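The complex appears here without one of its protein chains, the remainder shown in place.
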Amino acid sequence: MSKKPIIISASPHIHSDRTSKKLMYDVVIALIPAFLVSIYVFGIGAIIVTAVAVISCLIFEYLIQKYLLKAEVTISDGSALLTGILLAFNLPSNLPIWMIIVGSLVAIAVAKMSFGGLGFNIFNPALVGRVFLLISFPVQMTMWPTAIENQAKIADAVTGATPLGIIKEGLQFGETMTDLSSKIPSNLDMFIGLTGGSLGEISIIALLIGGLFLIYRKVISWHIPVTMLFTMAVFTGIFWMIDPEQYANPLFHLLSGGAILGAFFMATDLVTSPMTRKGMVIFAIGIGLITVVIRLFGAYPEGVSFAIIIMNAFVPLINKYFKPRRFGSKIKSKII
Amino acid sequence: MLKTFPKGGIHPHENKITSSKAIKRLAPPKVVYVPISQHIGIPSKIIVERKEKVKIGQVIAKSGGYISSNIHSPVAGTVTKLDKFFDSSGYKKQCIVIRTDAKDKSNFEEIDLPLLTEIKLSEKDILQHITDYGIVGLGGATFPSHVKLNIQKDKNIDCLIINGVECEPYLTADHRLMLEKAEEIIVGIQILMFALHIEKAIIGIENNKKNAIENFKELTKNNHKIKVAALKIKYPQGSEKQLVRALLKREVPKNGLPLDVGVIVHNVGTIFAIYEAVQHNKSLTERAVTVTGKKIKDPSNFWVKIGTPVIDLINEVGGLPEDTRKILNGGPMMGKAIKNTNVPITKGTSGILVISEEEAERKKSSNCIRCGECVFVCPMGLEPHLLMNLTEKRMFENAFNEDIMTCIECGSCSYVCPSHRPLLDYIRFGKSIIKTLEFAKDKK
Amino acid sequence: MTKKIDQKQNFLKGILKENPVFVMLLGMCPTLGVTSSAFNGLGMGVATLFVLLMSNIVVSLIKTQIPSKVRIPAFIIIIASFVTVVEMVLEAFIPFLYEQLGIFIPLIVVNCLILGRAESFASKNNLWSSIVDALGMGIGFVIALTILGATREILGSGSIFEMKFVSEDANTFILFILPPGAFIALAYLSVLFNKISIKTLS
Amino acid sequence: MTVSIIYSVLLLTSLGIIAAIILYLVSKKFYVYEDPLITEVEEILPAANCAGCGSPGCRSFAEKLVGTEDISDLFCPVGGNDVMKSIANLLGKEVAEKDPTVAVLLCQGSCDMRPKTTQFQGPDSCAISALVFSGETDCQYGCLGKGDCVESCLFDAMYMDKETGLPVIITDSCTSCGACVEACPKNIIEMRPKNKRDLKIYVGCMNEDKGGIAKKACAVACIGCSKCFDVCPKDAITMENNLAYIDPYLCTLCRKCVDVCPTHSIIETNFPPKKKKTLPIPSKEKKIKVIVEPLNSNNDA
Amino acid sequence: MEYIIIIIAAIFVNNIVLAQFLGICPFLGVSSKVSTSVGMSGAVLFVMTIATIASYLLHQYVLIPFGLDYLRTITFILVIAALVQMVEIILKKVSPPLYKALGVFLPLITTNCAVLGVAILAIGLEDASLLKAVIFAIANSIGFALAIIVFSSIREQLELANIPEGMKGVPINLLVAGLLSLAFLGFTGLV
Amino acid sequence: MKKLDLDNLNITNKNFINHFGEISKINKNSIIVSLDNSTNCQTCKAKSACGISDSNTKEIEINNNFQSLHINEKVNVIMRKELGLKAVFFAYVFPFILMFLTLIIASFFFKEWLAGLLSIFILIPYYIALYLYKDSFNSYFNISIVKNN
Partner (left out) sequence: MRKKESTFLNMVLSLAMITIVAGFSLGFVNDLTKGPKAKAKLERKINALKLVLPEFDNNPVAEKQLIKSDKFKDSIEIYTALFNNEFVGSAVVGSSNKGFSGLIKIMVGFNPDGKIQNIAVLEQKETPGLGTKMKDEKFLKQFRGKDPSSFNLKVIKDGGEVDAITGSTITSRAFGEATQMAYDEFIKNK
């Protein structure tokens, strides 16, 4: 006989062993390879930026939950941790520390807790934080330490442009792709991650490993990343075929910038992406399209962040119009 | 590829530990508590008085309306009380308490009835027997069968589906029944096909009951009208709408019945009960029940008299384990937690499941992370997270518009939610409020 | 109106309890559009205050002469006239402010605050009350716009009333002088304002 | 005078008149005069927007008050008679005075009076737990203790007493809006008249079970013994389904019944202490009794 | 090409609501449901077009020839208000059922600063022509529609969120508008 | 948790919009219902001073086939939602298309000012057409009212 009273609860009485915390930590695990590469490439800077972002995200979440909302503190659920990591992954590795803290504040306080915390936010917190920083401090946010050279440096990093930045500026200034091809890193370098850029976005191979791990663990489904990358490839491909001198090839677009990081880790954020597979496809097509438009015609060399938060805004609309088909709502079978 | 329904569904651990245990007959209990509302619809009307002597199979409560059913005494004995006792709904309900007459021999007869394959009764008489002998659906919903089988002229039924799916984890009563009473079930099917002039019948069985499938295939080798279909293992395939979709690719319309697509679905147990009622004039006073649980010493299947207190069954399988925290009437997905062990077995009880400490506790729920898992597994194409939010915020009208009423309460959503949201709890709450509102509206 | 109006109350309500910007959300467009600096906010606020005051005065003076059914068109004409006057005067004498405020000057016409006050207050009350009401509401508007402008300027340019208090190269939150900053700053300012006004009122 | 001025006058006048005529036509068609009284009435109303009056909000109630001739059957429970009187004064209409009422809880089944036999796990909501079962105790009529009523109260007039597990109504804050009555799935909150000193006598129990069963489930249950019924000089007490009910309008607050109740299930409030009420002190081991074994309290056949 | 630039600029880059701050009142006020927002967008499309045509003609062929430029504000507001109201009256007279259905569906729209603002901006376009002005107006009303429809769908979703007490209502709506506007900054430089 | 408002909860299909109103006048064969302020404005503090939305109640006329209604009775005005959108289409979007097309076509043939005027005046025949089809509209846009209690 148990000492405790018998339990009454409503069905179902069993539960699968997945928890949201496990999902979050799976994503953290999936990000480890990319983090390792970035430590190799950027050295101590990568560690500092990530640590500062993570710690400040956790602290802000704690303070807000405890003192402003006076609610239960849930910083151990891994979501603030993840926001911190992903925010850091979107920053250059030599960003001044106070800016990282500001970015974390915006991500957590403005984009997440103002909406009620985990699960209620409309926009991806990490990206809101990043875009806020990008627009407020364009200078610091667009100075990318070059790969390898800065491994041991903390200050005065040697900076250079990202491949996308090189192309954007070059093309605007009338150079052609052939002229530029010598300035940009090789596809292999980009695939491994030996280029400048945000600290987490550079290594395609590491990100792919993480992304596939997430798909294998069923944390994310393939729909968003595959559709998004496919859309990008198709549209950049069209322009490339029209004029290969003015437009970079699709492979370059997929390997450069935050395409892969965005596709696997940020566009797939469960909270801010649609709920149905159909919706996800629409959402991802939108992201791909907007990214390409911004990259090719906009002022910014890179458009993934903007594209994702723009499409985040459309998610409620997508959810509203792409509902799962209700069972029995349309009778396909013949009635005899 | 095995057949199944296309959208949603889950596959919890099956735990069918009793699938090789033959159904044993239990000695009649000392006292039975027979609730007068064991079926969906209007409770029956008691027609016996205190101290009255009753015989096995005697009608003790008469059908109280159109959707209602007769209730028969499961034992021979004396009515000692007409009072309210807790039943599996968690509320006290009117019961007829009968003390078994230990001297009456009929209580102890092993009633293994011979197989009768010949159908002697007319169509009308068959239906009359089903009505008189208190047959209700044994698949869980306990819907009075004579109502279901009373088909209007304008409806055209072309297929009878026998629900042998038993997709609930742990439960094996239907499985055993299909093994042990296969011939009777085939006759039962033929009775119904004859009574309703149906030319086709399909027995749907999930692929984890291979021996039952083989058994039926063997028996129906020469009968082209009855088919046996193996189904992929997926919960809630036993739900009639999903089953019809899986077997026939017909989709029962929203708010519709299988009838609307020309199908009647019956559980194997019901079919067997119909067989006995028609061929042997036997009323529905006992049923097969699985008594199981991970820590139970000797989990088994039993033939149990309606009204037997749960404790009698549990004692039979070795008593309650030390750390019992929850006892379920039914399977883990749809069963109801009961308040104490005196709750009686009713016509709708397919199993008793004893759950211990570690599995009984519910985890704390956290915010919905909008992962869409619940949407993905909902077999009805609903958005459980939305329905829960709407009911939580008391926006019942919106919930209604989001088709909350079509939820079949399968619990797949609650099962799968990584945030442990009590989705179905709220959906049920919303449904109940809307029902009362609609009811109030109808009255106006 | 038989009720005696407490003029102090009447004046203060526009500043706190019925602040047109933070509480009533009237005239949001100029509020957000021109407040990239404290000075612009002040300028717009004063321009609006002027139009509000003048039209309240005129409406209150001639309220008995206007048949009630042409009230609205009459008010619109009166307001539009004053707006045009403001526009011309600014263009002639404070051209740089005129340029900064741009399209939002003519839009004072459609600022609900002004028509609303004319319609719901000035046309029913005597001259003095109308003036006090207009001053209260107008000053509430000026204060709100200036606060918003100052906030955005401090955060966005590191200066206040064009006086820079950080070094030339310091990093400021440029976002706040851009459109999103207007919305975000107003959002949090109104949270703050509501907190404060609840405290002071109770 | 320059030409420009003449032009401007001409243009504006013609435009103005045309526009004005149009606008006039419009305002004639569209403008509905809004009675300033409505706003005034709204200002008098307590602005609780609780819908206790039957209108969705205070303003629509104000509209109703101004709009209807006879307002005697309209009542703002929150504002009470005072508010209704001043509104009536303003509108020059008659109001009927209503006895102020207050919510009372018809259940005394605190944790130590009613042993818990089960534990509910699920959303903290009475309505939801009521769907699954009748409550954690063996009394299926009493309070579920999840506080739906407390949540529904807009006036902070209720709180859950941690000790007893029952909601407590703060009589002074209760505006008798009736929200809690509607929220309770067990219908155990009643609105009872509140006289000057807030003296009330009522049966704090809803248990309709027979005496023995009721008593076993809860030490302070009404067991339907009819002693109070017999002793009441004013016939204010009715017995139905093993349960006594005291009609507040017939009761003269003589307190005779209070003493005769063997289970102390009749509650008196705010009376000067007559005798110290002795509640039956339940034995310790009864507090939480786990009932998993065959329990005879349920079916003592 | 020129028109395409005008259209892209008005819808994405200089979105009338999110970047130019015109029409904030209806944007915040009539956006609690998606269906009303759609209706509102249709109405704004019509009103902006007709207002722009009328004020363009007035400006180009009356005010400028007579040197009455300075009467722009007052004449525009009169003409637009009158025109819009006239349409309503005509509608009411001509087709009461239609008018009724509209009334149930939408709040009346009258002149707001988006309409007046677009009319004023349209006459100030470079090399203005009537067609250009109208296209500008249409593009802006599409921009308005885009913003308000997205915004209203977000608001519908937020209705189910546990917004902290202090943020409820206006602040959260402004914040969403701010973040939307932030997102739209991504389109900078498209034209 | 909000108070459970059983009376105001109406189970309607999602394709309907639903307004609360009050009967303000009953004529021989029509009744006039004044609608409560549109839901958007109901909670707005500034409605008394607001120009964009109708802060005043709106009245609509409905053919009376309910004999049992009386003045001041609360009713629900129910209309199919798609009708609302259709109404917007006929009242605004279609005339807009008409206007725009006229403007484009006319700009090819006439002076700018003439084209502009034409495109405004094209509305007149449109409204005449609407007038002619009044009756079919009448049967199409049916708005029903349902008693509230």
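The letters A, B, C, D, E and F name the chains in turn, as written, and every chain counts its residues from 1.
Keep this in mind: a contact is a pair of C-beta atoms (placed from the backbone, for glycine too) under 8 Å apart; a residue touches a chain by one contact, two chains touch by 3 or more.
Predicted, not measured: the structure shown is a model, and the values here were computed from it.
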Chains in view that touch the one left out, judged over the entire complex: A, C, D, E
Given the contact definition stated above, which residue among C:T84, C:Q100, C:S129 or C:S190 touches the chain not shown here? C:T84
For the chain not shown, which residue from C:A74, C:A122 or C:A182 touches it across the whole complex? C:A74
For subunit E, which residues reach the chain that was dropped from this view? 70-71, 74, 188-189, 191
Given the full complex, what residues of subunit D touch the hidden partner chain? 2, 4-13, 15-17, 20-21, 24
On subunit A, residues whose C-beta touches the chain left out of the figure: 138-139, 142, 169, 172-173, 299
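By definition in this document, only the chains that are shown with their structure count from here on.
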Determine the set of chains touching subunit A that also touch subunit B. D, E
Count how many hops through touching chains it takes, at the least, to reach subunit E starting from subunit A. 1
Quick check: more C-beta contact pairs at D-E or at B-E? D-E
Please name the chain that ends up farthest from subunit B once chain centres are defined by their CA atoms averaged. C
Between subunit C and subunit A, distance of the C-alpha-averaged centres to the nearest whole Å: 42
Please report how many Å separate the Cα centroid of subunit C from that of subunit D, as a whole number. 45
By the touch rule stated above, which residues of subunit E touch at least two different other chains? 25, 71, 74, 78, 81, 108, 111-112, 167, 171-172, 175, 179, 182, 185
Which positions in subunit F touch two or more other chains at once? 1-2, 4-6, 48, 50-52, 54, 58
Note which residues of subunit E are touching subunit D in the complex, please. 62, 66-68, 71, 74-75, 78-79, 81-82, 85-86, 88-89, 92, 108
Taking the touch rule as given, give the residues of subunit B at its contact with subunit A in the complex, in rising order. 7, 10, 12-13, 90, 156, 158, 169, 241, 245, 248-256, 260-262, 320, 322-328, 330, 332-340, 353, 355, 357, 359-363, 366-373, 375, 378-383, 385, 403, 406, 409, 411-412, 414-416, 418-420, 422, 424-425, 428
Give the list of subunit D residues in touch with subunit E in this complex. 4, 7-8, 11-12, 15-16, 18-19, 22-23, 25-26, 29-30
